[in-house]
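Removed: one protein chain of the complex. Kept in place: all other protein chains.
Chain naming follows the written order as A and B, and within any one chain the residues start at number 1.
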Amino acid sequence: MKTVSGEQRYWNPYIGGVLLGILLFLSFFLVGHGLGASGGVHRVAVAIEDLVIPEHVDKTPYIAQMAGGDRDPLSHWLVWEVAGILLGGFVSGLLRGRVRLQTYHGPQITPRARWAYALVGGTLMGYGARLARGCTSGQALSGGAVMSVGSWAFMFAVFAGGYGLAWFVRRLWQEA
Amino acid sequence: MSREGRLQLAGAALLLLASVALALHGQPNPEQKWAYMAPQYRHLLDERLVYIDPAELLSLMNDDYIQLVVYDVRNERDWNLFHLVDSERMPLESLPGQRDRLLALPENAVVVLVSNDENLATQAWKHLMVIAKPNAYILEGGLNHWLDIYGVAPEDAGGQDQTATVLQDGTMRHPFAQALGDRHAAAQPDEHHFPARSYEKRVRLIKKIAKAGGCS
Partner (left out) sequence: MAPFDFAALFGETGGYLVYLVIGFCFGFILESSGFGDSRILAAQFYFRRLNVLKVMFTAIVVAMLLIFWSTALGLLDYNEIWVKQTYLWPGIAGGIIMGVGFILGGYCPGTSLVSAATLKIDGMFFLAGFIAGAIGFGETVAHIEAFWHSGYLGVFTLPEFLGVETGVVVVLVVCLALAMFAFFEWLRRTVYGAGR
């Protein structure tokens, strides 16, 4: 039951959803909490920062709790989960011939422009994910599954932000 | 309808059925949850591993490092007659409301449950295990036993027979002419005035597994 998308065959979303749901459940069952991603990436960033300017890390409370003094920001489950995500994504792509150096972009903009927008979007995401104390994996999926009010509110806020701005930036993604 | 459509409908029906069945089955109430948990925790009660000697409770009360939480689960009348200094009156129905506080307790926190004898406190202990699994213990022999030891005025220690006739299990055996609450000397006895008791130390501090989930 694979649907065709351009030249790619991706899984039927309902199947993917069921599998993801089972994985999410197993995560709660085995280790007591849900999935996560943004925190892991952040910790890698903090680890690099700690190598370069450790005194500053020690003095800034928000990051000191992760990397201040002797603490190793990388010895945390999120970092391992992120490593796993990279590996899993890579293997999946490899098996289907989707590992290729290229840029996905809307037909109306150039790859370079796409890079700029990706950078800006990523920066907003980085800031927003820390502000919300989670991202779509941690907050929306995991928090949503255990019915946290904050997570559901977060989820709808993401939709509001995305759908709200979509029409105004349609040139980024739409056909002419 | 296409094969895919039929499968989707079947999936939707399955989800709906599973959710309605879940709503009807309900989540476990404390008694049921204890029944599920009992195999793991029964032995703590059977082998008396969580019952602590009054002298151990007294040492906890005097220990500055330990953050002690004493829940007195008796009724209001008994509470007014006598209760330990710094204990909190916590009837069984109020225990669920303590969940957030209990889950947030630090590593050096110890919870002790007291009642007149042991039955009510033991029941409360099971409730706590179901609610939050804190590092909790039960006062061995309850306040009746506590008062057997510390209820005697220091100058009279070692003399009189303080134990009254055995009454109904769960009631206060010691008579109090007035409701002294925690102002009675036995509410915070000076351990130096009483002969040292030997007992097996049961309280242990549990290393907390840092609970963290999601994207932090």
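FYI, a residue touches a chain if its C-beta (ideal position, glycine included) is under 8 Å from a C-beta of that chain, and two chains touch if they have at least 3 such contacts.
Since we're looking at a predicted model, the values are computed, not measured.
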Contact set of chain B toward the excluded chain (per top definition): 8, 12, 15-16, 18-20, 22-28, 32-33, 35-37, 40, 99-100, 103, 130-133, 209, 211-215
Residue numbers in chain A that touch the chain omitted from display: 3-5, 8, 10-11, 13-14, 16-35, 37-38, 41-42, 44-46, 49, 60-63, 75, 77-78, 80-93, 96, 98-106, 111, 114-166, 169-170, 172-174
